[in-house]
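With one protein chain held back, the other chains of the complex are shown just where they sit.
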Amino acid sequence: MRPSPTRRLAGLGAFVLAVIMLTAIVELFPNTVVGAAIGGALATAGSILGIMDSAYAASALRLSVPIAFAALGGIFAERSGVINIGLEGLLILSAFTGVAVAHWLTGDGTTAVGPGIVLLLVIAVLLAVAGALLGLLGDTTGEIAVRAGGGVLATAALAGLTVALAGPTLAATWLAFYTAVLVSTAFALLFAVVTIEYRADQVIAGLAVWLIALGVAPFASNVIWGAVNSPGVDTLGTWTVPGLSELPVLGTVLFNAGPVVYFLLLATPLSWYVLAHTSFGYWVRASGENPKALDTAGVDVRRVRYAAVLLSGVFSGIGGAGLSLGRVGSFVGSGTTMIDGRGWIGITAMLFGNYNPFGAFGASLLFAALDALQFRLQQLNYAVPDSLMQTVPYVTVIIVLALVGRTRTPDAAGEHYESDED
Amino acid sequence: MSAPAVDLRQITKQFPGVLANDEVDLTVERGSVHALLGENGAGKTTLMNVLYGLYRPTGGTVVIDGEPRTFDSPRDAIDAGIGMIHQHFMLVEPMTVTQNIVLGNEPQKWGGLAVDRERAREAVAELADRYGFDVDPTATVEDLSVGEQQRIEILKALYRGADVLILDEPTAVLTPQEVEELFGVFDELTEAGKTIIFISHKLSEVTTAADAVTVLRDGKDVGTVDADSVTDTELAELMVGREVLFDTDKPPVELGDIGLATRDLVVEDDRGVRAVDGVDLQVAEGEVFGIAGVDGNGQSELVDALTGMATPAAGQVFLGNEDVTHAPRRQRIDDGMAYVPEDRQARGLVMSYDLTENGLLGSQRDPQFASSGRIRWDDAETHADDIIEEYDVRPADADAAAHSLSGGNQQKFIVGREFARDPDAVVASHPTRGVDVGSVEFIHDQLLGLREEGTAVLLVSSKLDEVRGLSDRLGVMHDGELVDVVDPEEITEEELGLLMAGERPPDVPKATRRVGGEAQ
Partner (left out) sequence: MNPDRLPGPIAGLMGRLVDASAGERLAVSVAALLTAILIGGVVTLVAGVFATCSDPILGPFCYNPLAVYRYLFLAPLSDPFVLQETLKNSALLLFTGLAVAVSFRAGLFNIGTQGQLVLGALAAALVAVRVGPAAPDGAVGGVLIAGVAMLAGAVVGGLYAAIPGALKAYADANEVITTIMLNFIASDVAFFLVSAYFQKPGSGSVETRDVPAAATFGPGLALAMAVLLVLAVTYLLWGTAFGYDLRTAGIQPDAADYAGVDAKRMMVTSMTLSGAIGGLGGAVWVLMSVGRWVNGVPALGFDGITVSVLASNNPLGVLFAGPLFGSMQAGSLSIDFQLGVPRQLVGVIRGLVILLVAMPELFRTLGVRWGMGGVR
């Protein structure tokens, strides 16, 4: 028996609520009987509760960024019928690209915004041309010109606005972020072409994207920096909401966070809205469940699937660059890179969340909370060895997969679709 | 008189190696119900796919309302007011009725930022109201019955402004009573000025529901007749080109012990619904026990539980007098059960294997072909050659991959392989589906031959003439239950129809055979 979506959501909700409540209690009543009682009752492994303060919650939210964005991207792709298990690779590529471009623009103590804008626009133009050549932007020349031109202009406007609003170094970092998102999107486009145009096995092609990224990022790091790890770069900093950030608990967790955290808090409900309430969302679902129904209703399944896969690239780009530029401020390319399986965990979060953006977000938060716990315990010098603590999220993923079992995968997921026209 | 709604002139459609339509003419008057009659493979569906823009014709003209048209895609056909209801519904099951109907044409609000669900629901409700359809716009499609889903498909076409509705074998999945409701819908629609074309190979339906009938045979049209004045016999002759006599000769056979039986069998489907609900049946050695019923009433699940493809939720399955309820499939094969599966391309054959390897499917550990786990490929190939020869499988090449065979030849190979096991019990699920007429008779003869050798045969088929002709006793399934076991020679088609719909007409001729000394 598979658990019903309601049960699944209820479980997730309970977990998230429990974390928030525990955090709030400990934060609000640190020295009271209630706090102590709860603390005493639950702190089986030393004083875990002492760790679960609002800083812990904030760090869990920060850590959930790459996982949750990968999960959101995966939702769009898979619900449209394309299983994108290359998300891990897209995260790696965007994490690397962000740092590489940021280092290029801001390294050596000088800052150059101009080349960043040029690079960004060149990639945007290339993407637009590729989209036009693949027939994704429309049927008539006018339509194609308007859409391609509009896309490039919008990118230019965004870059211009960023430069106008932020100081040169911060602007350069943002330009690097945008570039990373576009590069991730470009790789998603490659994956889409391979699977949709050339009918590649989606699982194998996704593995290939991962393995390519696992080779390319350290390779390029070595070329540029002579080592697989990059030197440090500036991060995107934090956005503090005036007034609200003074609130207890919530202020620390929600209103004094990195910009990418805000993006995530925005992207989750937006994704849900798009899937549930817009025509595009209807088409994505139909394309994954019964592409022929969509085709006979006169909607181009191919374009819907391209759009969904590209979206997974955009989201993964935000997640990957959000990790490297938003939080860490460097790229680590040794071993399994700094992404270290977060894309795979994102896929699990997507399954656990039953392809629902809110569910996936909650599940991502759960995995991130475990990750944060591990960091905190390490910081506090608990006796548990690092290397064992590091396995906790991975073990949890396996347990979750075993408990969730078969989710209701979209009927046509993984299947190539060919319109009947001869 | 106005121009006909649809006028197909000299339509030819050539596929690689197959001439599917050969200069077919079809004229359909506005506001009429027109039937397209023919055997499987006569070219009916191809012709309709041409009209719907799915195929471009090799030759000929499509004229709609007096205007010649060229359709590059269904989109063009939809714009010209043509709607098609496919045999396999084009519905997105987890989505609601409304979402399915408006798919691709969703009413928008907020400048396209959201689907206007209110307006969509109203439009659907209004449409349903106008044609007297009883549907709940907010229901999820997968919760609806097949008949209701079909009406959603019709509404979908109407929502897109269809004036001409094409229905591909609309009655194949319906009970006789649902069929009647569908024909009622036809009346509503034609009164509102819509034109209906429906594909069928059932004579009685055609004469009941249609105004005019066009008969196709081997891709050619062999004439259009007035449905009111034509007789079934005349239509049948047009269809097959010769007089059909379908009578199977069954010599009496001494019955043995019980070969195959179930007791209070309950099988649940993936969703936990009882697909088979308390079925008791006994098939004696030397008897053909037929199962009739509309597809999807638990026959597949019953077969799965009998053959070991599924584990029942409750009850027992017996092979001979051995309880095999929880015995794995392997043991049932070893104990002498043969099984002709319904889905030959998923189960019955490994499509990428050649016939030698496919001949081993199920017998890969049989000492006849394997000694201590090592397969003797020479023997396997000889075995495949024997089946090929005896059952006239073409191409006669044991090295040919299964996917390179036509459906009929694939089926013959499976039947040959299973019957060659020298089984004690046979479960045959739609053994002649998609097989040419000559092979059908051959397979029937083989089945009856097994019966004479004292094999217990359970035959599931949706072809009523087949189950009636071959069975000694006939069980009727409805909604997972074995409604009744009747005498196939005495029962009328009407009574059978009622039983298939789950009703119990009075005085049905019961099967009176005695099985294994026990009264039924």
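For reference, chains read A and B in written order, and residue numbers begin at 1 within each chain.
Please note the rule applied: a contact is a pair of C-beta atoms (placed from the backbone, for glycine too) under 8 Å apart; a residue touches a chain by one contact, two chains touch by 3 or more.
Predicted model only: the values in this text are computed from it and were never measured.
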item	value
Given A:183, A:213 or A:233, the one touching the chain that is not displayed	A:213
Contact residue for the chain not shown (choose from B:329, B:421 or B:510)	B:329
Hidden partner chain, touching residue among A:121, A:166 or A:203	A:203
In subunit B, positions touching the absent partner	308-309, 328-330, 332-333, 339, 341, 343, 346-354, 357, 360-362, 364-365, 370, 373-378, 380-381, 399, 401
Touching residues on subunit A - with respect to the absent chain	85, 194, 197-201, 203-205, 207-216, 218-220, 222-224, 228, 336, 340-341, 344, 347-348, 351, 385, 387-388, 390-391, 394-395, 397-398, 401-406
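One rule holds in what follows: only the chains that are shown with their structure count from here on.
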item	value
Inter-chain centre distance, subunit A versus subunit B - centres from mean C-alpha coordinates, in Å	46
Subunit A contact footprint on subunit B (complex, rising order)	49, 54-56, 72-75, 78, 84, 86, 90-95, 99-100, 103-106, 108, 112-115, 117, 156, 160, 272
Subunit B partner contacts - residues on subunit A that touch it in the complex	1, 273, 277-279, 282-283, 285-286, 289-290, 292-299, 408, 411, 420-422
